[in-house]
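Heads up, one of the protein chains got dropped from this complex, but the rest are sitting where they should.
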Amino acid sequence: MGLATADEYRGSLRDGRTLWYQGRRIPDILAEPDLRVAVDHAALDYAVGHDPRYRDLAVAKDPASGAEFSAFYAIPRCSDDLLCRSRLIETVTGLGGTMVTLVKEIGSDALFGLLRVLEGEQRERVFAFYEHCRDGDLSVAVAQTDVKGDRSLPPHAQADPDLYVHVVEERSDGIVVRGAKCHTSIAANAHEIVVLPTRAMGADDADYAVAFAVPVDTPGLSLYVSAYGAREHDAFEFPISSKHKMLETLTVFDDVFVPWERVFLCREPELAGPVALAFVEFHRFTAVSYKLPLLDALVGTASLITEMNGVSTAGHIREKLTQLVVYAETVRALTEMAAIRAEVGQHGIASPDPLTTNLAKYTFATRYHAALELVQDCAGGLLVTGPGGADWANPEVRTVLEKFYAAKAPAEDRLRLLNTISDLTTRDLGGYHAVLAVHAEGSIEAEKMQIFRAYEPGRAVAYARQLAGLDDHI
Amino acid sequence: MGLATADEYRGSLRDGRTLWYQGRRIPDILAEPDLRVAVDHAALDYAVGHDPRYRDLAVAKDPASGAEFSAFYAIPRCSDDLLCRSRLIETVTGLGGTMVTLVKEIGSDALFGLLRVLEGEQRERVFAFYEHCRDGDLSVAVAQTDVKGDRSLPPHAQADPDLYVHVVEERSDGIVVRGAKCHTSIAANAHEIVVLPTRAMGADDADYAVAFAVPVDTPGLSLYVSAYGAREHDAFEFPISSKHKMLETLTVFDDVFVPWERVFLCREPELAGPVALAFVEFHRFTAVSYKLPLLDALVGTASLITEMNGVSTAGHIREKLTQLVVYAETVRALTEMAAIRAEVGQHGIASPDPLTTNLAKYTFATRYHAALELVQDCAGGLLVTGPGGADWANPEVRTVLEKFYAAKAPAEDRLRLLNTISDLTTRDLGGYHAVLAVHAEGSIEAEKMQIFRAYEPGRAVAYARQLAGLDDHI
Amino acid sequence: MGLATADEYRGSLRDGRTLWYQGRRIPDILAEPDLRVAVDHAALDYAVGHDPRYRDLAVAKDPASGAEFSAFYAIPRCSDDLLCRSRLIETVTGLGGTMVTLVKEIGSDALFGLLRVLEGEQRERVFAFYEHCRDGDLSVAVAQTDVKGDRSLPPHAQADPDLYVHVVEERSDGIVVRGAKCHTSIAANAHEIVVLPTRAMGADDADYAVAFAVPVDTPGLSLYVSAYGAREHDAFEFPISSKHKMLETLTVFDDVFVPWERVFLCREPELAGPVALAFVEFHRFTAVSYKLPLLDALVGTASLITEMNGVSTAGHIREKLTQLVVYAETVRALTEMAAIRAEVGQHGIASPDPLTTNLAKYTFATRYHAALELVQDCAGGLLVTGPGGADWANPEVRTVLEKFYAAKAPAEDRLRLLNTISDLTTRDLGGYHAVLAVHAEGSIEAEKMQIFRAYEPGRAVAYARQLAGLDDHI
Partner (left out) sequence: MGLATADEYRGSLRDGRTLWYQGRRIPDILAEPDLRVAVDHAALDYAVGHDPRYRDLAVAKDPASGAEFSAFYAIPRCSDDLLCRSRLIETVTGLGGTMVTLVKEIGSDALFGLLRVLEGEQRERVFAFYEHCRDGDLSVAVAQTDVKGDRSLPPHAQADPDLYVHVVEERSDGIVVRGAKCHTSIAANAHEIVVLPTRAMGADDADYAVAFAVPVDTPGLSLYVSAYGAREHDAFEFPISSKHKMLETLTVFDDVFVPWERVFLCREPELAGPVALAFVEFHRFTAVSYKLPLLDALVGTASLITEMNGVSTAGHIREKLTQLVVYAETVRALTEMAAIRAEVGQHGIASPDPLTTNLAKYTFATRYHAALELVQDCAGGLLVTGPGGADWANPEVRTVLEKFYAAKAPAEDRLRLLNTISDLTTRDLGGYHAVLAVHAEGSIEAEKMQIFRAYEPGRAVAYARQLAGLDDHI
């Protein structure tokens, strides 16, 4: 079918999907203003393929057929491929006002992971589905995190067996699954959902070791879109979130049928962990790539507001800006290095170096809140005491604001920038970014665990033994 | 007049004050829903005086006349008085859902500071005004922070002379002032505004060295209430901010006349710094006192949600809860110690120890964002992906939510608690608390400067000299 | 016998004790230069009792008999007693050049703990021993930390049963013990050793649940003094460690007999934990008290060297000095507060508040290395590239040094101060202080565990429930 346009993407979402929002069934996602913002935002993943400024980065060509397809679906074969993928993700997120678009990113992460870790017929099914998505230029969500119930118990020991998605029936033509996933990003405006297990599993959890893909309008599948961030967003007050939004859903599988050709894993608990991890390794690299515009936004807004406030030469401001640069550029360098250190593994697929990827993600996650403090410190209290869009719209009030909020820059520039910082750091979007920093694509604990596992201690321990002369004295 | 009731307080706000909100003139503060929430919140300062549970703490008695008055206006004479004041502020803020009420707190801070630092006729005017506020049980705002323009320039060198409030005319009966203050908390729902200089000033800034008090409905005074946080607040989604709010204003003085008996400082730049500081020393102690419920809320919600999620015994969760306890209890101990180390100064007024007060405030301010990270880490991603009030209100949706969001606690308890944490840390209120942590009652830099100044290096330096034998070898 | 003098103390150490140092049996501790430095240092605990400047603080009087005794042995009955004890410890440590003397401090900590937690005949034995120490003005070491072997195993499961001190025989007149303790401070120059269990124990570890006291010259008891820090200490290069030292021993019990009247605990594993903890609670308060001079030394030397170097007004230096002040004064305030919050417990003995004591200790321990970085940053590289005592002693070299190391202060003052900082932070003493910060009186993990346990979460959790409306909606 070739590269879809943004409008084709929008139109294709009008199907029979079961969406709930704000307590209401939503018959048409495009007609619901909040959801429409998210659709328009996601459409960037399509628009870049038709924009001459980004085509080189955004469009890949099949060497055999010459067919063009979205570069998001280009399987990475070397470091340079990963660097290009990273740059593409960074670019589109930049256009998305620090918000990742994700509709092609996350699905391809999952597919690359599955293609890398599975073998035989399972891999063939994944590959066929991969071609379906690539050739149809589809949007693909990934539902991984189960609702989990009591986290001190494994899936099979929960009071309610449905707290992790599980197989309830195997039929000749497919399987039937039940349960719910949460924090499912962009499912409401995707075409397909890939479902993956959320963790390593034991033999008792075999029913829960299941991976598959279904179209979003599959019967029995219901999406409950989160109300978080729902409100009217005046464009003056909310320069970013009035235009950019990502939808999160509670994704309920109420005896959903999945045909065998879409089943990638069924009751093989020993593969649950590897499948989960293979996705995560790609997805954390996507994560650190899409965090780069957010980091630039923190550095850039902090730098600019200190000039507008007339404090940019103060020693302590210099110190704070330097700390922000250290933070942002360390994450950037580690992200780039994760691609440079890529290793080409099974089936010739290159994946980013896990140690370096997790160092990048961990660095991002554990210093994000400190960076918010620095940005807010640079910006000043007006972040939460300033005027709103209706004030600015009233000429009588605006005259007062223009007089009294002028600084080294005109009041309008300063207020617009302050609102941008407020949107980014103190309001719903700010909280969303902050919680995502800590939890998305794996928690801080998960990243530490991966760093510990991915680190090869041989060199350092051998050196310690040598320094201590432990091998000499024997 | 004795102790006013909450209703009397509400009614008294219907005067001719010039309020603007959302681009509209507001004729009646009680009729505007958002503002009404703030008034009802502030009314707690009145309600406690009539509540048997708090009367002992909230009501003082004049030893001479036997007249009762609000304990907020009791001039502290010793450490115990400061401890009681701290406990009163903590108690009312606790009732206020972590939001300080402030309508009697901040005014009394300013008056205590002025009474401590001024002398002669100036002090007599302040004392008369103090009696007026105390006996009338009035709400008093403090407008200190000027809008400031280009912060690299002093007041007199600004492009627009009105960017700091200044005296434009001295008349036989009083003075005329012009300019604007920002971040003026609770002015919109106070009876009086005390205006103080924002910084130390030189001779060129004499016109800007001015302190006075005026009723809020004084002609020429206009209050532009900030739009920050304005929205409908469903009680399920916003358990705190649906009930508690503080108003911030841009406070414009357009040739406002102030009679001499209300002028406390006029064109005496050498007193601008001392007056500013005297207020701040009391006000930072108020600040650390009113932060205690917020700290308890962070520790308590984090602790409770980890139990509900079933992760409370995990080692890393223990570590995070311990870090929160260290933070909260260090601030608490330092706050208490600031009162214990009080010194009784001029005019027999006890003020909290500046070094210890600033240590408490600095500790609070510089670890707040790190604490948010810990709380969000403990709570999980549902903070920003969960359902809203309208979802919960629909029985069909609610059934789904009850099934899938149950954990070690029922879904309802867990979601209510998660919404509380979200309200506190990820949404407008969360951003408000975070920015206030960094900027309110003086920035982090201001606190460091005060710590450096208040610290008496004699003991440590003498000890260094002794260790090095510097006095021996001479 | 009354208050012994420093000389009496020195003389009393010439007994039959079995000391090893540097691979040699030491017949006379006073004749071995390194050990003599430690004895002279410890003698400060005696000297203060006869020094008019310190007598008020250092000498207590029995209200009944009027007999004087060392204030270290005054059982604390209230907050003020603990504040006085803290001040005494701080004062003597100050005289000791940042090195605690400990010969009366640690023993009294152990005795107060035992007196608080034991009952009946056990307590009577402790009390009799307490009177013996107090009336004889004795030095008393505490051997608590066992050598422990494989730390993943409990005492009884070790490959060698002697890796924790244990009872090997019960006789009619007493018990026989075997094993070894490590990190035993000041045992080499004490009169008595109190032995305590190092941890909570289970029923299988009953033999290891033993507490007793023996004189240092008891047969079968051997002390192996650590070689750490052994070297010649030129007084110019090592202004502190040339005069002050503490001895640490491996303390070996080779079938040592202990008469019943000196046995405080024997095969009662359920009391092992409480006894260990009761000591620690007093001892951590001693610890934070004796850290105060070290903290003052860091602040004072950093402050003074920046003046001598001519950098004291630089912004980043101000920042670093402020951070040091924050650190030192937070520990000081928490230490003082631990005494103020004392609770009078069993047998009328006041003990410092465990939460606050552990907050103080934890704050000290976890920011110590960061403080070293600040001090070294302020001082400059000369800390490790400067001249030595022999250089200074040669007039020809000294002339060169005087010319080129002069700054805002004469070279001599600057070099002496730099050597003091080097001694404190970069050489053996510096390493000793740093490791003690992390490990002495319990590790950082132990302090965190105590903070978590001592913290009463009721108030915070109730407040969280209230904010979330959890009790309303039921």
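Order of writing sets the chain letters: A, B and C. Residues in each chain are counted from 1.
Definition applied: contacts are C-beta pairs under 8 Å (C-beta built on N, C-alpha and C of every residue); 3 or more make two chains touch, one makes a residue touch a chain.
The shown structure was predicted, so the numbers you read here are calculated from the model rather than taken from an experiment.
The chain not shown here is touched by just one of A:321, A:383 or A:437, and that residue is A:321. The residue touching the chain not shown here, chosen from A:18, A:152 or A:303, is A:303.
Residue A:470 is the one among A:31, A:78, A:393 or A:470 that touches the chain not shown. Considering C:3, C:30, C:235 or C:407, the position touching the chain not shown turns out to be C:407 (whole complex). Mapped onto chain C, the footprint of the missing chain covers residues 20, 22-24, 145, 147-153, 159-160, 162-163, 180, 182-183, 222, 224, 226-232, 237, 248-250, 252, 309-311, 313, 316, 366, 368-370, 372-373, 376-377, 380-394, 397, 400-401, 403-408, 422, 425-428, 430-432, 434-436, 438-440, 443-445. Where chain B meets the omitted chain, the residues involved are 315-316, 319.
The missing chain lies against chain A, touching residues 94, 97-98, 239-240, 293, 296-297, 299-301, 303-304, 318-319, 321-322, 325-326, 328-330, 333-334, 336-337, 340, 355-356, 359, 362-363, 412-413, 416-417, 419-420, 424, 448, 451-452, 455, 457, 459-465, 467-470, 473.
Going forward, only the chains that are shown with their structure count from here on.
In this assembly, the chain whose C-alpha centre lies farthest from chain C is A.
A simple rule picks the central chain: find each chain's mean C-alpha point, then take the one closest to the mean of all protein C-alpha atoms, which gives B.
Per-chain Cα centroids separate chain A from chain B by 38 Å.
The mean-CA centres of chain A and chain C are about 52 angstrom from one another, to the nearest whole unit.
Chain B and chain C have Cα centroids lying 43 Å from one another. Residue positions 319 of chain C each touch two or more of the other chains.
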